[in-house]
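Scroll down for the structure; my scribbles are underneath it.
Heads up, one of the protein chains got dropped from this complex, but the rest are sitting where they should.
Letters A, B, C and D mark the chains as written, and numbering starts fresh at 1 in each.
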Amino acid sequence: MEDGVTATQVVFWILAVVMLVSAIGVVTAGNIVYAALFFIAALAGVAGIYLILTVEFIALVQLLVYGSAVVILILFALMLTRARERPQALFGRSRPLGIAAALGLLAMLIGAIVATTWSTPETSAAIQPVGLQAIGDAIFTIWIVPFIIVGVLLSIALDGAIMLASPDEDDN
Amino acid sequence: MVLSEFAGVSMPDWIDALLRVVFIVALMTINAFALIYLERKILARLQARVGPTRTGPIGTLQSIADALKLVTKEDVRPITADRWAFELAPYMAFVPVFLVFVPIPFTETWFIRDLNLGLLYVFGVLGLNIVGVVMAAWGSDNKYALLGGVRAAAQAISYEIPMLLIIVAVVMVAAGRLAVDGDASMAGSINAIVGDQTTTPYILLQPLGFVIFMIGALAELHRPPFDMPIAESEVVGGYFVEYSGMRWGLFFLAEYTALFLMVMLASSIFLGGWNWPFGADVGLGLQIVLTLVKTSVMIVLVIGSRALFPRLRIDQLMAFSWKVLLPFAIVQVIANGIILAYGGADWVVGLVSFALLAALFGLIYQLMRQRKGEGARTVSTTPATPRVITAPDVTPVEAGGD
Amino acid sequence: MTTRSSSVTAEPAGSEPGPGSIADLYREVFPLISIDAALDKGGDVALTIPSDAIHEVLERGRSDERLQMNLLRNQTAVDWEDRGLELVYHLYSIPLRQAVAIKAWVPTEGAVVESVADLYQMADWAERECREMFGIEFIGHPDPRNLLLDEDIDIHPLRKSHPLAPIEMEQGVDVEFFTKQHPPPEPEEEAEEAAPAAAAPTRKRVEDMTEAEREERRAEQAERVARARELAKVRRAERLAGAPPAGGPRPEGAAPPPTPAPAAATEAPSAETAPSAPPRDDRPPAPPPPELPSIPDAEEDPEGRAAAQAERVRLGRELAAARRAQLRGE
Amino acid sequence: MVQRTFEGEVLTEPVVVEREFETVDMNINIGPQHPATHGVFRMVLTVDGEIVKDAIPYIGYMHRGGEKLSENLDYRGALGYQDRTDYLAAFNSEWVYVNAVERLAGVEIPERAEYVRLILAEFNRLLSHFMFMGAFGTDVGYFGTAFTWTFKERERIQDLFEAVCGDRIMYNYFRVGGLAWDPHETFVEDSHWVLDQVETGIGDVDELMTDNEVFVARCRDVGVMSAEDAISFGVTGPMLRASGVPFDLRVDEPYSIYDRFHWEIPVGERGDVYDRYLVRLEEMRQSVTILRQALDQMPTSGPIMPERMPARLRPEPGEIYMRQENPRGEYGIYMVSDGTDQPWRVKMRSPCFHNLSSLKPQVIGGYLADAVVALGSIDIVLCEVDR
Partner (left out) sequence: MPALEHILVVNAILFAIGAMGVLTRRNAVLILLSVELMLNAVSLNMVAFAVYGQVDFGNITGIVFAFFIIVIAAAEVALALGIVVRTFRNRATANVDEVNLLKW
């Protein structure tokens, strides 16, 4: 890391800027669909950073689950319901308070990060890419109970979502 | 390692990368031209017509004429359309398709890069192009486009799931086979899967997988009988109804490239790609010919489905995915897991899959029969006595005579 | 086989149907209603009944075991000019295979008839068409909008008082432009039409006119319409007399033919001079139709529209029920 | 300006208009320019997602005042106008008109002319049903295949018509009293050959559509109409027969020489779109049967016009309601004569007009895609609806 700025670092910073700008877009856009589209860009940035961190599997799962499924779900809900214009406060009345709280949180986090001493590896070669098989082994041995619980949770959530979104029989 | 090996020269990485990009762009363009021409010709054959004949020898330059027309056409944006969503949508639909070319093997050594997670990559990235479709649908400010976009999104989500499950089933089989004489962790790589099919193409091991994959591919590509997002007679073309000129052309290009991609994937995963039946050491030329032959056959099948199938309804489409394909895919995954866990032979896997496939077809046929019921009957009724054919030669009388 | 050039009458009547025909059946079912029967050229029986008995006759004709007229196959009207409009309902019984035509006379202006859309759904559209084409008001109709014509047109094109060409003028077709494109062929025509045609470049479009100018224009058009009507009567009289039309084929389009000779109109036996036979009706007079509420536009006031429609239907039903009770109580 | 929220709360902060969303039914305007409306027909569908909640049909875009025009031409002059109402079954429409005039004027028609008329009208029924198969297939989603396959045989029939009368769509060949001229010499042989082709074509259509799983899934139990509803709406023709009512004017009120042939009436059971398709398909086969018999029975020579015909038709005052079985249902001409050479009143009772009025209850509650299929199954000709 002593040999100045590497290409990876340049890519990382580009991705970080894209991600952060998109994130700001998500929380400030005046249009919900714009916010959702910004969200996709932010997710793509996160996926790119995963790639830089050599965890391709997580990056691809991120794309697959968030990129297509979640975002489509959101856009779907938006489009099935017609947009209409009406005067509506974009932000709550506690907006300055919220911003202040977020900034305080940020300051605290950055302070903590800077204050901590991290055991940085000496060279980038020391970072071993994590293989898919290792992840699989870990999930199906150490984390098998959480995995099953997540499976149950997913099916419950699926049922719940269907129940919630399906129209009542006595709606009309 | 495409070009450096082929040309026998070494070159800097960035030139190599650039050349690959150029190669892919050229391939996409030529492929789209060829596919459009082929589609028109094949459809014409199936529909008792002749197709394009006037432009160039037997109409071969028709696609180029079309492309020239598209490029020179005015690029219109509706005044109420959302500017950014409308203008960016074609690129959002196009770029993911372009990116998916990375792990596709044309021969044993011809690919951009062999990814360890190639299959996951393909579906993860390809799924993003639906975002472009949704942007186009919402940004056009057109109700037909919106309906088409909603349909496309629903369809894409629904059919991705059985397809992914089938891929899981295939990877299970591949991992079992690769563990014998290779690295089982490479089972996600498309090239490794192709390399394993020297003697047995996976269509024999996973016939159900092949069928579900092709059905899902038709749905992802918006091809009949799953073309309701772009149905002419219902939503007048769907999400790109407001597009014209080259932006519309980009959607078109993405569509045909995706068709080629899906067919390449299917032929790689299930038909043995460059490998089966000649093996890895027959040389580059024959491998390319093999790939082309397999893809061509599949393309003819896909295009033929357009001529011979009407269109499903959106609820039937969703029901077919969630109630028919998804259970079958899950059963296939579970069956594979059980058989492989207990060390079952390959032929057992194939047999079970064949049985499942037969059950699937039987179910579809049974559903159709049940729905169709009895046909129309003919009744012969006794004719009434004929009315007066010619008017009686009557003398007019005063009206109102009671 | 031969056709006779007859100038005696314009009556749409044939011979009285023989015994055992469906006319007797109807007379049996409806003893209180006066029914005139006639056989038409196709062998069908046409029954003429009073117009306020239409709903009654169709309703019971549909449910009666002997009639079972379940198919209303056609509904229309005929404009007999001074004698009024003749409503025609063609009925057919699919199970019994018998056909009949029910007719009724109504006045040309302000005709009000009870709708049969509650008996035959087919009458929904047919009555809408009849209403816009002839100006017959069907009370009790759920949705009396224009069907084939534009929403805002309230002329009645199939009446005989609307000759072909002037209708276009009434509808606001640019007469000056049309005249320039097709100059009138006859010389005397030119003399009359020359002034507006020459003034055409300076004339304004209808949208740009002031109210006074529009009034003037309307008057001018009304005059043309009146002339065209008169001409049509003369032509018809000529045809009735069997004389070949003057000047070869009849001129079509906007160019009005030569000024009609007033003498011809009086000499030729035309429809007005033909004997008119209003149907016999000895029964008590029908109560006057109630004031119908106007129907608001669907986009502005959907609830109000639905309410108004329901109110119209209710009023119509009430009126019909009262009339029926009156007839039965007789 | 004080800005308020939806609930009336006064906003004290800068406000951006945010696009709020709510679940509202969407109005979709289909037509008058739409690939599925078969002409200038418009319907406004209110949809909730994909379910149709309400449908308002609008017609009249093709209204040309045909009845008024016919009243202002003499009896023969208005004949050409009949081709322009139902342009897919022009011979049938012409036939009704000339029949009405002949009854009104009391003109006898030679037998050979009657046969030629019947043969041409039945051929026209085949032609019209082929057109239906193509258009309906396209509505259901065949990308052009149904059209090209059916048009193959349709072309043969049109070639035959062209040989007979010189025109392919607007024939104007029937005359009051008979025909314009004798058909060409090889008319019967040509007709038999065309019938062979047509039988192949019917088989092709049958194989393409009838047993296709997707086709069945799309058409079964869509646009169901009960027999009572159908009769109440004045629906006639194949649509009524699909609802289970064996009502065919050729049998129930026989006209012309239909009582000389033996054939059967196809009848549906459920009254849905698929039954309408099946009924039409079977009706084509029955038409072929009628045509074979008629071609065999037809006199090889003879007059095609009465010996004496008046130069100018002036029927006695009187009226007639002439109705015949057109491919789409009961086509009627109500004609009133006042003794002059122009009809006093001509009313065209067009089957599509009444068949189309039954569309609304068929589509409400179904899917948007079903509305298109139901509309296609009515087999409308807008020129005939609007007249």
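Following the convention adopted for this analysis, a contact is a pair of C-beta atoms (placed from the backbone, for glycine too) under 8 Å apart; a residue touches a chain by one contact, two chains touch by 3 or more.
None of the values given here were measured: they were computed from a predicted structure.
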**Asked** Contacts of chain A with the missing chain: which residues?
**Response** 1, 6, 8-9, 12-13, 16, 19-20, 23-24, 26-27, 32, 35-36, 39, 42-43, 46, 49-50, 52-55, 57-58, 61-62, 65-66, 69-70, 73-74, 77-78, 81, 88-92, 94-95, 97-99, 101-103, 105-106, 109-110, 113-114, 118-121, 124, 126-128, 130, 134-135, 138-139, 142-143, 146, 150, 153-154, 157-158, 160-165, 167-168, 171
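We take it that only the chains that are shown with their structure count from here on.
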**Partner chains shared by chain A and chain D (touch criterion as defined above)** = B
**Complete:** Greatest centre-to-centre gap (Cα means) from chain A is with chain C
**Message:** How many angstrom lie between the centres of chain A and chain C, each centre taken as the mean Cα position?
**Reply:** 72
**Asked** So, what's the distance in Å between the C-alpha centres of chain C and chain B?
**Response** 60
**Item:** chain B and chain D, separation of their C-alpha mean positions in angstrom
**Value:** 38
**Request:** Pull out every residue in chain D that's touching 2 or more other chains.
**Result:** 26, 103-104, 106-108, 252-253, 316-318, 320
**Prompt:** Tell me, which residues of chain C touch at least two other chains?
**Reply:** 1, 6, 9, 11-14, 41-42, 97
**Asked** Across the complex, what residues on chain D touch chain C?
**Response** 59-60, 63, 65, 67-69, 72, 103-108, 229, 231-234, 236, 245, 247, 252-253, 306, 308, 310, 313-323, 330, 332, 334, 336-342, 344-345, 347, 349, 353-354, 357-358, 386-387
**Item:** Contact set on chain C toward chain D in their complex
**Value:** 1-7, 9-14, 40-42, 44, 46, 70-74, 76, 78-79, 88, 90, 94, 97, 99, 101, 120-122, 124-126, 146-150, 157-158, 164, 236, 239-240, 242, 250, 252, 271
**Fill in**
In the complex, chain B touches chain A at residues 82, 84-85, 115-117, 120-121, 123-125, 127-128, 130-131, 134-135, 137-138, 146, 149-150, 153-154, 156-157, 160, 164, 184-185, 188
